[in-house]
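Read through the structure below, which is laid out as structure tokens, and then see the notes.
Every protein chain except one is present and positioned as in the full complex.
Presenting chain A:
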Amino acid sequence: MSVANAGFPLLTVTAALPAAGAVVTAAVPAARRGAAKWLALLFSLATLVFALVVLARFDPGGSRYQLTESHSWIADFGVRYELGVDGIGAVLIALTALLLPFIVGAAWHDADELEPARPNRRWRPTQGFFALMLATEAMVIVSFAATDVFLFYVFFEAMLIPMYFLIGGFGDRAHAAGEEEGAKQRSYAAVKFLLYNLAGGLIMLAAVIGLFVVTSDQLGEGTFSLQQIAQARANGDLTMGTGIERLLFLGFFFAFAVKAPLWPLHTWLPNAMGEATAPVAVLITAVVDKVGTFAMLRFCLGLFPEASKWATPVVLVLALVSILYGALLAVGQRDIKRLIAYASISHFGFIILGVFAMTSQGQSGATLYMVFHGVSTAALMLVAGFLISRRGSRLIADYGGVQKVAPVLAGTFLVGGLATLSLPGLAPFVSEFLVLVGTFSRYPVAGIVATAGIVLGALYILLMYQRTMTGPVEKPEVRAMPDLRVREVAVAAPLVALLLFLGIFPKPVADIVNPSVEHTMSDVHKKDPKPDHQVAETGWFDYKPAEHAGGDHK
């Protein structure tokens, strides 16, 4: 489908808004740094409005990619500026735009400490901090909207630049071993983040070039357009040799597995999330990493269906290892933020499990998981950040009895935690259950092994809650702790409300995602396994029993 939407370039504008915001924020004079914060918030809110318009304009019953835009970019290599969203991309753009205002709000004072004593034209940390966040948002949105492989690749990689500076330059000051050691750890974490992701990206670049070679070889001219490639494959113009397809798949998958991150490529995440400030940690795990799992669905399964099926057993095993390994590591952590990081690794295992189970429930569940994990991790991590900022320490052992002095903080932290352990009634339960049931229906053993993750999830969350929030108040620093301030409540309360709402009524999101998952399922030529004894209907209201069960003995 090459007909570009001649109307308003909605996706471009949605992505350009935060980019423009980044430029404007960065340009704020040194003396007016307060204005930079408000500008950043304003631009993130405006982006949210546009993202909601994207969601509203998206018609779940319509064609696969909507709101499409297509322009030639590097004609010699067939690279096009092609945007378009399916249901999966649309909800992830909405998630990104939704979380940014909260991230900005939570990070309000995070750069204050770095401010020089006197305004300095060249060193303006506040402006830089918020500009980098908005820049990241813009690149993430383009990644979710790109339907051109090369365009996606450019932004997938470019995102590393602002993230590198956010981790290394604006890291967490709450370090036990002092500022100098802290600075060392920060730069180590930032470089590790960069090297891991860059290594993944370089291998992907090779595969991207390989894809170009294959397409130009067979189609006469090379292309990176998802839709063109899909069309060519469908009518037989493009056939990939098994070996080639597998190699290309591996190249793509490796980059996404680093980003996601999948065991054993995960070790950069605990460092990065531990050393970054809490809002930046949320940006990493709730937003940027989602590009990895999203790309597995869109590019790995969409471009290389046969190779995806070939790799499934290995990927499933790695996902299961991630689930259990991440959870066990979380149990053993002494640092609040690293604990949440390992919990995220466990959750990414669930997402990847759902993607590769190749059932409707698994893939819809995985997509919902991306969204709901974003919201729940934001709630838990941002409140953890508020806690850490009060005490200047990330160590669990430095707390205890917080519930007594700061009940609202403890309450929101508990709700965030309960969401993380997938308590029914809160959003992540829906997605986790779907992933598990979807996995079980094709791979029962994998489904049962993954179910062990829900027990471990309860263990690490409640252990952390017990150690930080309950017990007697013994430490003077805890006794003097103030409860959540207005700004902090404004960040935490809507997230809690959203977790509840989406847990009780996830249908609107599911309705947007489901048709797109069906497209992905048909990409890989998979159908849901049929139940052994399909009963006629599923609800009581349209279910007619064969005979009246009332009182008769069977």
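The rule is simple: a residue touches a chain if its C-beta (ideal position, glycine included) is under 8 Å from a C-beta of that chain, and two chains touch if they have at least 3 such contacts; residues count from 1.
We take it that contacts and distances are computed from a predicted model.
Student: One chain of this complex is not shown here; going by its UniProt record, which of these names is it: "NADH:ubiquinone oxidoreductase subunit L", "Acetyl-CoA C-acyltransferase", "Thiosulfate oxidation carrier complex protein SoxZ" or "Cupredoxin domain-containing protein"?
Tutor: Going by UniProt, the chain not displayed is called "NADH:ubiquinone oxidoreductase subunit L".
Student: With the full complex in mind, choose from A:67, A:166, A:418 or A:484 the residue touching the hidden chain.
Tutor: For the chain that is not drawn, the touching residue is A:418.
Student: With respect to the chain omitted from the figure, which of A:23, A:448 or A:480 is a touching residue?
Tutor: Candidates A:23, A:448 or A:480; residue touching the omitted chain: A:448.
Student: Where the complex has a chain not shown, which of A:328, A:395 or A:490 is the residue touching it?
Tutor: Only one of A:328, A:395 or A:490 touches the chain omitted from view, namely A:328.
Student: Of the residues A:13, A:114 or A:191, which one touches the chain left out of the display?
Tutor: Reading the full complex, the residue touching the unseen chain is A:191.
Student: When the complex is taken as a whole, what residues of chain A touch the one chain not shown?
Tutor: Contact residues on chain A toward the absent chain are 73-74, 76-77, 79, 154, 157-158, 161, 164, 168, 184, 187-188, 190-192, 194-195, 198-199, 263-265, 267, 325, 328-329, 331-333, 360-361, 364-365, 401, 403-404, 418, 423-425, 430, 433-434, 436-437, 440-441, 444, 447-448, 451-452, 454-455, 458-459, 462-463, 465-466, 469-473, 504-507, 510-511, 514, 517-518, 528-541, 543, 545-546, 548-551, 553-554.
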